[in-house]
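All protein chains but one are shown in place.
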Amino acid sequence: MKALVFRGPGQKALEDKPEPRLEQPSDAIVKITKTTICGTDLHILKGDVPEVKPGTTLGHEGVGVVEAVGDGVSNFRPGDPVLISCISACGKCEFCRRQMYSHCATGGWILGHLIDGTQAEKVRIPHADTSLYHLPKDADEEALVMLSDILPTGFECGVLNGKVKPGQTVAIVGAGPVGLAALMTAQFYAPARLIVVDLDDNRLAVAKKFGATDIVNSRGGDAVDQLMALTGQRGVDVSIEAVGVPATFAICEAIVGAGGTIANVGVHGTKVDLHLEKLWAHNITLTTGLVDTYTTPMLLSTVESKRLEPGKLVTHRFKLDQIVDAYATFGDAARSQALKVIVAAG
Amino acid sequence: MKALVFRGPGQKALEDKPEPRLEQPSDAIVKITKTTICGTDLHILKGDVPEVKPGTTLGHEGVGVVEAVGDGVSNFRPGDPVLISCISACGKCEFCRRQMYSHCATGGWILGHLIDGTQAEKVRIPHADTSLYHLPKDADEEALVMLSDILPTGFECGVLNGKVKPGQTVAIVGAGPVGLAALMTAQFYAPARLIVVDLDDNRLAVAKKFGATDIVNSRGGDAVDQLMALTGQRGVDVSIEAVGVPATFAICEAIVGAGGTIANVGVHGTKVDLHLEKLWAHNITLTTGLVDTYTTPMLLSTVESKRLEPGKLVTHRFKLDQIVDAYATFGDAARSQALKVIVAAG
Amino acid sequence: MKALVFRGPGQKALEDKPEPRLEQPSDAIVKITKTTICGTDLHILKGDVPEVKPGTTLGHEGVGVVEAVGDGVSNFRPGDPVLISCISACGKCEFCRRQMYSHCATGGWILGHLIDGTQAEKVRIPHADTSLYHLPKDADEEALVMLSDILPTGFECGVLNGKVKPGQTVAIVGAGPVGLAALMTAQFYAPARLIVVDLDDNRLAVAKKFGATDIVNSRGGDAVDQLMALTGQRGVDVSIEAVGVPATFAICEAIVGAGGTIANVGVHGTKVDLHLEKLWAHNITLTTGLVDTYTTPMLLSTVESKRLEPGKLVTHRFKLDQIVDAYATFGDAARSQALKVIVAAG
Partner (left out) sequence: MKALVFRGPGQKALEDKPEPRLEQPSDAIVKITKTTICGTDLHILKGDVPEVKPGTTLGHEGVGVVEAVGDGVSNFRPGDPVLISCISACGKCEFCRRQMYSHCATGGWILGHLIDGTQAEKVRIPHADTSLYHLPKDADEEALVMLSDILPTGFECGVLNGKVKPGQTVAIVGAGPVGLAALMTAQFYAPARLIVVDLDDNRLAVAKKFGATDIVNSRGGDAVDQLMALTGQRGVDVSIEAVGVPATFAICEAIVGAGGTIANVGVHGTKVDLHLEKLWAHNITLTTGLVDTYTTPMLLSTVESKRLEPGKLVTHRFKLDQIVDAYATFGDAARSQALKVIVAAG
């Protein structure tokens, strides 16, 4: 079968590869219908994630159809259309019992990372019963691919950790796909103001269309001043960091009001300054988190009821044969204006 | 000044009455601009609330302008446009410290109940600093009259006590003003389904317009069957009782699914059956509550940001001179299709 | 092997029976070391639980040693000493994902109910990975038998549902084993007063020894008056119903203060009166629940650290050969002063 294979920093190729087989009683084999590319895949290609071994198929998102299941699988059978979670969860270990599936003793983020991923014709899914979800009838498959990772990431690590409440003022720093996912799902809680900060005017325009009440371009270096002015110098109730660099974290720190929350979503490669000399007395909560995907059933329900339309994030479409082009388009988002690209494998 | 005065069961009159005066350092005198009539006022007139003494001015809702304040008042001064809360709160007693303002040792629901109320040209507001709210600039006064009582009642006792969450199925039994307030504010939390139950087709049509995803007329006696069918026999996550009689409570009990919540909002005059022989094992939470109005600032913020449009509840308008007609219209809602009537005093 | 078998209402016998075998990949066979008898077993024998079929081995509590596991079991292997949970949980269904293991689609309370139970030399445990727990080293097995059912029941349905907090006043109505389990675990939260109500002076004396600050004998019919006097007429913050009849529920309702919680633990066979004509305005929360055993790891940790000593509940000890005598002793608790009886099978 065809698969997009990591060949070491800077190198990838669409290759022929043997089909995956059931290895454990709890495994399923899923024939991929649609998959996508994540910012994390670009990080892997840059060499930032050294535990990914050359030869690994990339990708941790997708929808497909179950082809085979092990003896221990009881929730799914061949022919079932399914959503693949980016997080594999055994459902049995101490962390799974606490719904911290991201820290599952034998799972967590392993697809396209420690084992072969979803940018292929087929994929083996460990712990299938607790890592796959039935698709709703008449589901929009492209929309649901967004539920593999970015929607639960923005929702859990940004909106829920941030404890967004009706009437509040929320800032989201970073309008990439995950920041936009936070923007969409923050609206579940009717905040009064949703301010989005980014360097890219196109993304800010998209944010406006997706429900931002205010947008701030941070290019000029005065984002903090603009945000404080917008909030009458009170700061925001919730600031969501959706980039992952010290400069954006510094904005989030500077704009959070007393009693507020900083919810970190971004993947950081270096330490940041925490200004406890100011914040110690401000009754601040700061949260971090890898997505646990514990809200996937809730998100599926909001998609079914049309409260959430994640399909709006899809800007480009490719066939699996063209996945190298898809990477080029996604990797050059500033020019291509790509948000999420769909790669059709089926 | 003119005031609508309770004269004993079945009797009320628009009378001339001395203007209220400051009695305590924490009092304010408010000139009423707009007030309204509550279902509770009808109960008082029926004689159901015996602690209301003949001679009392009715009404516990309204907006107005501060005319005078006592020495202890620091948040308001003459000329300030204000929203009057139906609950007076000293802010100092044990219950106020717990935000259970409805149980304030020297406050709670006293306006138009234990002291003269708001259906008059002026009213004395005890504990003004913690019982009045500044109106936002350019406020729609009619809309804000809805925030004196019914919006916080539906929101706090129905939606928040019920712990409505994104993706859930919620039933509201009773589509009167408070049930509709619960319907409006439940949408802050993006439930997947919002089912409204009532006997009156007009109110159900209004509910549909206000965001109900499904409506059920309970006239035929098969409301429970209809609701269970609508939910695939699983029952609802949250059932909100917004009527106050055993029959509607029985519906709420029968339709709540395992792990769900029954949030009682209705004012009950008699005991009900609680089927613990079934519910003991169903992990149910049941809540009761008089409104505490602790969410008034949050609701004001949602009105300012247009996430909430309570003005839609207003169906009829009268002058204070016509308040007896206003009562007639409001009291005959089945025929008049009245939801809330505005009485302009200013 | 020997097993205590239900033979229809009023009839039980210690019989020879074939040993259980692995039926599903997720099964384990456990050799019982110690088991016990629950009030529910007495109910079954009275004929109150008609879904128990004659021929079923009774019992849903115990500790033992794993003898065999199915292919799908990964947390346990033969030789492991284990605690058996009274609740079997697949860990995969919608309810298990919400930690409502009692409502597991293919589990819940099935041991000694829908399938053969633990009052035998061996038992088959479905969903072993998520229904068994490793025993701590040097564990007191008798103490841990109490963690199969009554400790998590008293803790989850009484203390946690009741939201007991430091400094509060808590009443526990019923000083049977489950009421005493609530009494022990309520002390995790440092309430100021822990008032226990019962008809039996011996059990009240035990309650005093186990940490009750006040005891009330309800025989005279004035329990409510005594409790209101003890609380300066304010009522309690939390009232825990641990009996399951209308009279004790009525006490719980009558003594709960404004803003308080009634946590129902008792198994009810009939409906009760809920006085909403009084409670509607008192901001009360009422909870029901079958135990989910989601706190078993937490409880094991408190036993290991000696914060909890459940072995104190054991009053009598028998061999499996004498289990019919054990039933007699346990069933005549008023005379025998039995709390929990240990039946040693190993």
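First chain written, first letter: the chains are A, B and C, and each begins at residue 1.
Note that in this section a contact is a pair of C-beta atoms (placed from the backbone, for glycine too) under 8 Å apart; a residue touches a chain by one contact, two chains touch by 3 or more.
Predicted model only: the values in this text are computed from it and were never measured.
A.B. asks: Out of C:48, C:94 or C:304, which residue would touch the omitted chain in the full complex?
C.D. replies: The single option touching the absent chain is C:304.
A.B. asks: Looking at the whole complex, which of C:54, C:167, C:220 or C:269 touches the chain that is not displayed?
C.D. replies: Reading the full complex, the residue touching the unseen chain is C:167.
A.B. asks: Which one, A:2, A:43 or A:103, makes contact with the chain that was left out?
C.D. replies: Only one of A:2, A:43 or A:103 touches the chain omitted from view, namely A:103.
A.B. asks: Out of A:130, A:218 or A:264, which touches the unshown chain?
C.D. replies: Considering the complete complex, A:264 is the one touching the chain left out.
A.B. asks: To test your reading of the contact rule: which positions on chain C touch the chain that is missing from view?
C.D. replies: Interface with the chain not displayed, on the chain C side: 165-168, 185, 187-193, 213, 297-302, 304-305, 307-308.
A.B. asks: For review purposes, identify every residue of chain A that touches the missing chain, sorted by number.
C.D. replies: Against the missing chain, chain A presents residues 95, 98, 100, 102-103, 244, 249, 258-259, 264, 266-277, 279-290, 292.
A.B. asks: Quickly run down the residues of chain B that touch the omitted chain.
C.D. replies: Contact residues on chain B toward the absent chain are 25-26, 71-72, 74-75, 90-94, 96-97, 99, 106, 129-130, 294, 297.
As a working rule, only the chains that are shown with their structure count from here on.
A.B. asks: From the mean C-alpha coordinate of chain A to that of chain B, what's the distance rounded to whole Å?
C.D. replies: The mean C-alpha positions of chain A and chain B differ by 41 Å.
A.B. asks: Hey, how far is the Cα centre of chain A from the one of chain C, in Å?
C.D. replies: Distance between chain centres, rounded to whole Å: 42 Å.
A.B. asks: Which chain B residues reach two or more other chains?
C.D. replies: Correct list: empty.
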